[in-house]
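Scroll down for the structure; my scribbles are underneath it.
For this view, one protein chain was removed and the others were kept in their places.
Let's look at chain A:
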């Protein structure tokens, strides 16, 4: 297996193994998806170096937007990690939630319940097979449940809490476009205009804010304000989340903003403003 280290130097401190019960929030926008960050997290957790150093780590990836085929090719081309092999070694598990609405077509309310049950059963399987291994739960776009009006932000948050308590750490990726966050921003400034926003906007922004308050740090990617450029994919910004102030372990997160470029071959360059990518 390839041992090349694909994590950009500037971001390396944020790819150390997260402390126990911590939460990392990844946010993206329409033109800048954080899938490359998710791939880097999966590969950094499952990399051979990591496994030699300490206890074994297991990844449970739950995706509402992309299927296993996508993640396999994406992680292989960005990091050279073979997910099929890791899956057969029981170190990588995947729960496919892309077809939840297809299977529950009518206005059923049990989409969230069935999904959570599915995740619980996979977690039980991991715990019985590898009692010593530490599991990292990665949730890719659980806010789809809010977009399809299957549940509310507080219900989703409550359903995730028991799952989070069963795993070592959780990484959540959400969308944070300005139409979604406008509701939260307006609620903070002027109470009266709240009714302008649709329930979907309110629920989506509420969930992002909830997660940001619980996270030890937030990694956000967004488009360049000045428009698209040929040598910049977008801006990556790392800020402390609300959880950083609770414990003393994650309190030393350094806040960074930099530009990044995802190349055609999947390699990522991260560099400061005004510097050349390299």
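To be clear about the criterion, contacts are C-beta pairs under 8 Å (C-beta built on N, C-alpha and C of every residue); 3 or more make two chains touch, one makes a residue touch a chain; residues count from 1.
The rule is simple: contacts and distances are computed from a predicted model.
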| item | value |
| --- | --- |
| Per UniProt, the name of the complex member that is left out, chosen from "ATP-dependent DNA helicase 2 subunit KU70", "Bms1-type G domain-containing protein", "Elongator complex protein 4" or "AAA+ ATPase domain-containing protein" | "Elongator complex protein 4" |
| Touch criterion as defined above, residue of A:8, A:142, A:220 or A:234 at the omitted chain | A:234 |
| Option from A:159, A:182 or A:210 whose C-beta touches the chain left out | A:182 |
| From A:82, A:127 or A:223, residue that would touch the chain that is not displayed | A:223 |
| Residues in chain A touching the chain absent from view | 30-37, 65-67, 69-70, 74, 98-102, 105-107, 144, 147-150, 175, 177-180, 182-183, 197-201, 204, 221, 223-224, 227-234, 261-264, 266, 268 |
